[in-house]
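One chain of protein is taken out of this complex; the other chains stay put.
Up next, chain A:
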Amino acid sequence: MYAQLIKTARSGITSREDMSEQEREFQDKIDNDIKIEPRDWMPDDYRATLIRQMGQHAHSEVVGQLPEGNWITRAPTLERKAILLAKVQDEAGHGLYLYSAAETLGETRDELVRLLHEGRMKYSSIFNYPTLNWADIGAVGWLVDGAAIVNQVALQRTSYGPYSRAMIRICKEESFHARQGYHAMMKMAFGSPAQKKMAQDALNRLWFPAMMMFGPHDSDSTHSEQSMAWKIKVKSNDELRQQFVDQTIPQIEYLGLDLPDEGIKWNEERGHYDFSDPDWDEFMDVIRGNGPCNVDRLNDRVAAWDNGQWVRDGLMAHARKKAAAKVAAE
């Protein structure tokens, strides 16, 4: 979710007959819900796919700080400011848990960051949309983190131990994010007509980008099959999207806001809401780098990294000097 269009490092799905003895044992473990741990044997493609997915997930957490950080200094009250600071700090922590989990597979954090900065790895498309006003901050917490929770709750059951444990920890913290967002939306929606209008506008603009977070339709998601067999992915894109829609509509109704999509209708037969597709051309365009904020987001990340270089180097030099002095003293 925070991971979209992850290319599985293997095309199609490998049948049992085509597996080596080792791979068959590996698949048996996965089928029996036994977690794979860092030093266990695993197919190279499993490792590569996981690094891509966890890396993209980590990058999303970190880049996701930017649209919200944008409003920290302009939060309407001191309390909202403290809450937003705590949330943005959580995102940094989530990025770190995920980088750490990816590192257990032998890829360093610096290398993953380098790939992001060179444009060779991605982050979720959602963060290429701007946060234009305070209502957007409420809507991001509610919808974007809400969508993230749907995905991440499923991923708690993912087959790779360190990834699963990171997800469990993240989910605990993430529900604070969604609730603080919805709380901010309640204030706006139940406030003055002007505030309500802002809340409606934020919902309208962020609804479809939030839907895109789950990635393309299962029928167009060609890489999913092997990832599902490996339980790197646990639920399909369409399943997760439906779950998100079903849980969010009553929340919109409670706020007294208009539904952001005319296609939303309860389908008695399916027991789910019907809804319209987001604009998939727009989605692909944002993924390709042409969203409203792609350039700014990456520039900000690269600048933060480059401007922090002297701090990282300085602290390392200090640590080396201290270690050397300690050896000399002994």
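Please note the rule applied: contacts are C-beta pairs under 8 Å (C-beta built on N, C-alpha and C of every residue); 3 or more make two chains touch, one makes a residue touch a chain; residues count from 1.
Definition applied: contacts and distances are computed from a predicted model.
Asker: Choose one: "1,2-phenylacetyl-CoA monooxygenase, subunit B", "ABC-type polar-amino-acid transporter", "Phosphonates utilization ATP-binding protein PhnK" or "Thiosulfate oxidation carrier protein SoxY". The correct choice is the protein name in UniProt for the chain not shown.
Answerer: Looking only at the record, the undisplayed chain corresponds to "1,2-phenylacetyl-CoA monooxygenase, subunit B".
Asker: In the complete assembly, which of A:14, A:27 or A:100 touches the absent chain?
Answerer: Of these options, the touching residue for the absent chain is A:100.
Asker: Touching the left-out chain: which of A:90, A:107, A:136 or A:174?
Answerer: Only one listed residue reaches the unshown chain, and that is A:90.
Asker: Take the complete complex as the reference. Which residues in chain A touch the chain that isn't displayed?
Answerer: Here the touching residues of chain A are 37, 39-41, 86, 89-90, 93, 96-97, 100, 103, 108-110, 165-166, 169, 173, 312-313, 315-316, 318-319, 322-323.
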